[in-house]
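Here's a structure for you.
What follows is part of the complex, with its chains left where they were.
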Amino acid sequence: MTTAIQTQVLQQVAQIFDQHVPFHNLLGLDIKHYDINGVEVVIKMKPELIGNIHQNILHGGVTATLLDVVGGLTVFAGLVASKENWTIEELQQRLTTLSTIDMRVDFLRPGRGEVFTGTGSVIRAGNRVSVCRMELHNEQGVHIAFGTGTYMVG
Amino acid sequence: MTTAIQTQVLQQVAQIFDQHVPFHNLLGLDIKHYDINGVEVVIKMKPELIGNIHQNILHGGVTATLLDVVGGLTVFAGLVASKENWTIEELQQRLTTLSTIDMRVDFLRPGRGEVFTGTGSVIRAGNRVSVCRMELHNEQGVHIAFGTGTYMVG
Amino acid sequence: MTTAIQTQVLQQVAQIFDQHVPFHNLLGLDIKHYDINGVEVVIKMKPELIGNIHQNILHGGVTATLLDVVGGLTVFAGLVASKENWTIEELQQRLTTLSTIDMRVDFLRPGRGEVFTGTGSVIRAGNRVSVCRMELHNEQGVHIAFGTGTYMVG
């Protein structure tokens, strides 16, 4: 069961990441879905995101950005899910601490496609450091990239 | 000594990466310097690149993008430097192969500053796979991030 | 279907890695299973492999070794599986090229247990460079570590 506070905080976070992060707006990054079980972050191909004009493929930096955002949101959802009696203040405090320590990106295939969707899963849920694996697929289910990220969560 | 063909190809590559990659233009990425000894890639802070509006810091995705570009250009310069009798066609062919296999980014400090400069050095120069270490500093010399990238070069 | 040559080469490789690699013998590393679909590498806890005498846990270097071996064998199986008409000579040649370019290890939980089993799956199958994800579990199914490795295969 998800508590009202958990739901409320995750909705606020989704709204911030979706609308109030300037770089996300520049890329057109869209938080499609976010709850205690995880996140779905989507980016639509547009000419400005191209890295190779001959092949019309997504720039690797866009891939890295999307995976990093997925990882941060995924580990934060895991933290929120880890206990039921959070106060709003505690979670807002944790949000200010949330940051990427390191990330590995594996570029598996060229970033061809119209819509790119990133998802993730927590593989180590700590009270201070969490680790997440992330994936990026295009609209045809082609697996474009993998990520592994270590995040500070407290 | 650098041959005329080496110089010419690197200048062409610098021009492409500086002016003809849409995502580089979106970010305002600037190839300040590029020759057989390495590259200097610069990005100026602007509101659209911010990842955290409360702290006015560069989005980690911008950092990752800059490090990835530095790595690719650095290993390509290393490849060009590895022999003197390249033809232009050979090097153009190699450029189409150039791609990132994987990259690790270590986010050392928050991306505060006005001008961010990325540099790199080849740590494994192969005929097919090269590895590079990259660094990002701000205008005060603060070390913001480290990168390690494995690139296909042939 | 698996051809006779594929089967024969993988059996030879399993035998070499199981019995004729001195460091594998030192650790007691055991290739439990190896075919075209993947590998299962097992190591039994013994006092010499301990990294922390107060907690009796496996040294992280043993974990890294096991994951690296799993990754190499997994990508080689993937290469063998990629076409049916290999000659023995071609595959033996490829085996001499097989080497790790880089590897990331995520240490998720302390290495407690009696028997540690490593498995992997190819996430990028190239003709020259392949990427693999690896996992290490103990005999109770506890997930001890994750790995991601980039390998030269040709």
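When the chains are written out, they are named A, B and C in that same order, and each has its own residue count from 1.
We adopt the following convention: a residue touches a chain if its C-beta (ideal position, glycine included) is under 8 Å from a C-beta of that chain, and two chains touch if they have at least 3 such contacts.
Keep in mind it's a predicted model, so treat the numbers as computed, not measured.
S.K.: Please state: how many copies of the shared sequence does the complete assembly contain, given 3 in place?
M.R.: Full complex: 4 copies of the single sequence.
Rule of thumb we're sticking to: only the chains that are shown with their structure count from here on.
S.K.: On C-alpha atoms only, rotate subunit A onto subunit B and read off the angle in steps of 5 degrees.
M.R.: The two chains, subunit A and subunit B, differ by a rotation of 180 degrees.
S.K.: Mind checking the centre-to-centre distance between subunit B and subunit C? Centres are C-alpha means, answer in whole Å.
M.R.: 33
S.K.: Please output the residue numbers of subunit A that touch at least 2 other chains, ranges allowed.
M.R.: Residues 104, 106 of subunit A each touch two or more of the other chains.
S.K.: If we count contacts the way the header does, which residues on subunit C are in touch with subunit B in the complex?
M.R.: Spelled out, the residues of subunit C in touch with subunit B are 101-102, 104, 128-129, 131, 148, 150, 152.
S.K.: With touch defined as at the start, can you tell me which subunit B residues reach subunit A in the complex?
M.R.: 20-27, 47-54, 59-62, 64-66, 68-69, 96, 99-107, 110
S.K.: Over in the complex, which subunit C residues touch subunit A? Could you list them?
M.R.: Per the touch definition, subunit C meets subunit A at residues 104, 106, 108-109, 123-124, 131, 133, 143, 146, 148, 150.
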